[in-house]
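Have a look at this one.
For chain A:
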Amino acid sequence: MFIIENLHVSYGELQVLWGVSLKVPQGSIVALLGSNGAGKTTTLKTAMGMMKPTQGRISFRDQDLTLIPTHKIVNSGLFLVPEWRGTFATLSVLENLELGAFPLRARPFKDKTLEHVFELFPRLHERQSQRAGTLSGGERQMVAIGRALMAKPDMLMLDEPSLGLAPLIVQNTFKLIERLCREEGLTVLVVEQNVNIALGIADYGYILENGAIVGEGTTDNLLADQRIQEAYLGI
Partner candidate 1 sequence: MLNWRTGAILLLVVALIALPQLPFGEKDLLTLLISLFILAALSSSWNILGGFVGHINLGHGAFFGIGSLVTRSLWLDQGWHILAALAVGGVVAAIVALIVGAPALRLRGTYFAIGTLALAEAMRLTVGNVLPRVSRLPGPELRVYDIEPRYYLALVVLALIVGVSVWLSRSRIGLGMMAVREDEEAARSLGVNVFLHSMLAFVLSAFFAGLAGGAFAFFHVGYYPNYTFGPVWTFDAVIVTYVGGVGTVAGPLLGAIFFVLIRDVLAANLVNIHLIIFGILFIAIVLLLPGGFVELLKRRGQRLIPAGASTEH
Partner candidate 2 sequence: MSIETIVQTLLFGALIGSLYGLAALGLSIVFGVLKILNVAHGELIMLGGYGSFWAFNLLGLDPYLSLLIVVPGLFLIGLALHFGLFARVVRFDEEDRIKNSLLIGFGLTLILQTLATHLFTADERSITTSYSTAAWEILGIRLPLVRFSGLIIGIIVVVALRWFLRRTYWGKAIRATAEDWRTAALAGIDIRRTYLVTFALGAALAGLAGMLVTLQGSVSPNIGLQWTLKALIVVVLAGLGSVPGTFLAGVLLGVAESASALAFGGAYRELVGIVIFLIILSIRPQGLFGGSHA
């Protein structure tokens, strides 16, 4: 179980999170939804130790992660695919993937996972010596997710994986995420503005507005909720 409790975060003087709490049970997919500037990215960044909360607690499998440096959080099994995708443009595809296995927990499995990633994304196998900076947006997404898998995470967080991608690629990405969860037991927290597609795979969802959780529920409940339909689904 991944738990965020009463998280308060500020950028300098400007407070952007006001007591966010959420839970991601083992082996489930949870969606964190909200409009631009709601604080979704900030929540994930704080979870990864890239920002210090002024108040609140983050834990993963009963282990306190608050104030722990990022690389240690990664080594404890949490992995974030950031909004900016996070591929190293000047490194080759293969090097990008290999760096995914940098955490000590993942290194022994490097060759096997690499094989697995290449099975999932044959495209990357073809392009393994190409510089990641010259890849298309969709291919870069594959590298980003492939790199995440190389780290052998127990829980994957994705920040707007649909951003800037064609509908078909978005669908494939979400299908893959769903499969990884159902078949391999990966726990997933996905941040999205594309509510339809996120709720399409999620078990549970939270709505974040102006730095606070304003609604939550199972996927079905959320989909049935009048307000959510109006605000996010454009119905």
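How were these candidates chosen? In short, all candidates are chains of the complex that A comes from, given by their letters.
Going forward, contacts are C-beta pairs under 8 Å (C-beta built on N, C-alpha and C of every residue); 3 or more make two chains touch, one makes a residue touch a chain; residues count from 1.
What you see is a predicted model; the values in this text were computed from it and never measured.
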Counting any copy, say which of 1 or 2 touches chain A in this complex.
2
In their shared complex, candidate 2 is touched by residues of chain A numbered 48, 50, 69-71, 74-75, 79-80, 82, 84, 86-91, 95, 98-100, 102-103, 106-107, 147, 151
